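With one protein chain held back, the other chains of the complex are shown just where they sit.
Let's look at chain A:
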Amino acid sequence: MPAILTIRDLRKTYAGGFEALKGVSLEIERGEILALLGPNGAGKTTLISTVCGITTATSGHVTVDGHDIVTDFRAARALIGLVPQEVALEPFEKVRNTVRFSRGLFGKPRDDARVEEVLRRLSLWDKRDAQIKELSGGMKRRVMIAKAMVHEPRILFLDEPTAGVDVELRKDMWEIVAEMKAAGVTIILTTHYIEEAEAIADRVGVIDRGELLLVEEKDTLMKRMGRKQLIVELTAPIEAIPEALARHRLTLAPDGRHLVYTYDTHAERTGITALMNDVAAAGLVLCDVQTRQSSLEEIFVDLVGRKAS
């Protein structure tokens, strides 16, 4: 099946001359969750805003389920739900009316049952007749999500959905994302929390300074990231790795006192127990043990750093 969202060489130069997107190309598969990871100012919001119609691209093409976002904007936008980074709501309007308004704006017939379902899902039903200004910050965010969901989009954009939200809402949000994915909705979220990308994404894209540095299956990234090192410090230096430990493929540090064992945290057996038994059997005496992880964060910092220099 063709990609549900196709972005081709998208460029955006703001009026001031700042080039926020420098030719981004990306295909998003139907029903996947893509996490766009990148530091502040990377261009994540600009990318989403351009796809959603809030800003106009300087050049490049975007199609949503085959519909060009400029020439066929109605069909394209009707499929999209957007939860922007900043909360923006009419303060004096009631929760229910605001959500109903969104549905109408997207050309869907009035459906009070759907509005109720969405409000209940977001724990807002009790507040349905409250004015927005009476709500807490977390509730306002929930309203923003309700507005984006109520017209039954096929693609949902979440721009930094969990930045500064409470644990409860974060948990809820992840559940909702999982439910929507189960219902076949494609989800694109931006974040600068790596754990978030790890927890829910199928694929991860890394963006920095307006460029998409990589897009990879999360599992592939996790494999890279999932490598961990166990460092065994010995009380006395050794010349070479004892024959009995050969099968563990260790490396010996130049000082002769550190043995480094690399393993995969996601493997069924890490081999640590066997290693420790063999170390003891070889008569080596340990004075310390430590582990290091090459995290997605590291990969990320490495990637971004390499590009920058």
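As a convention for this text, a contact is a pair of C-beta atoms (placed from the backbone, for glycine too) under 8 Å apart; a residue touches a chain by one contact, two chains touch by 3 or more; residues count from 1.
We adopt the following convention: contacts and distances are computed from a predicted model.
Missing chain, UniProt name from the options "Serine/threonine-protein kinase RsbT", "Transport permease protein", "Glutamate synthase" or "2Fe-2S ferredoxin-type domain-containing protein": "Transport permease protein". Of the listed positions A:Asp9, A:Glu27 or A:Glu90, the one in contact with the omitted chain in the full complex is A:Glu90.
Considering A:Arg11, A:His61, A:Lys108 or A:Arg128, the position touching the chain not shown turns out to be A:Lys108 (whole complex).
Set against the missing chain, the residues A:Leu21, A:Ile80, A:Met139 or A:Val232 yield one that touches it, A:Ile80.
When the omitted chain is restored, the residue from A:Arg114, A:Lys127, A:Lys147 or A:Lys228 that touches it is A:Lys147. On the side of chain A, the interface with the absent chain consists of residues 14-15, 49, 52-56, 73-78, 80, 82, 84, 86, 88-93, 97, 100-109, 147, using the contact rule stated above.
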